[in-house]
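Of the protein chains in this complex, one is absent; all others appear in place.
What follows is subunit A.
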């Protein structure tokens, strides 16, 4: 089954939000800039007071791949991994569910959902935007 996320001091807020079904990003309040991956300090103003902002959960597929050999560790079957450009301008690696491999292409509009991990945690995955 899907491996658990790795919680680190500077990034635990993200994975803990997933537990609540929230898809979030680190935000520097004074700069009003979102950052991903999270980091201990805003690189613009050096503020260490981090806000957490809920994201729309909408994005567009930039690129995708499927590990054939070796198969993805921990999964029964390798998932479709994708780089997604979020509507807020951040990029995020996740999975695409509900699209057949042969139908994958850049530009597919997707929205966030949550998937369970082997240790009972949750991670964000993406599905096609329902018309």
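By our rule, a contact is a pair of C-beta atoms (placed from the backbone, for glycine too) under 8 Å apart; a residue touches a chain by one contact, two chains touch by 3 or more; residues count from 1.
The rule we apply is simple: contacts and distances are computed from a predicted model.
The chain not displayed here is annotated in its UniProt record as "Lipid-transfer protein", chosen from "Acetolactate synthase", "Sarcosine oxidase subunit delta", "Lipid-transfer protein" or "C-type cytochrome". Set against the missing chain, the residues A:36, A:50, A:109 or A:127 yield one that touches it, A:36. Residue-level contact of subunit A with the missing chain is found at 2-8, 11, 36-37, 43, 62-70, 72-75, 78-79, 81-83, 90-95, 101, 104, 106, 117, 123, 125.
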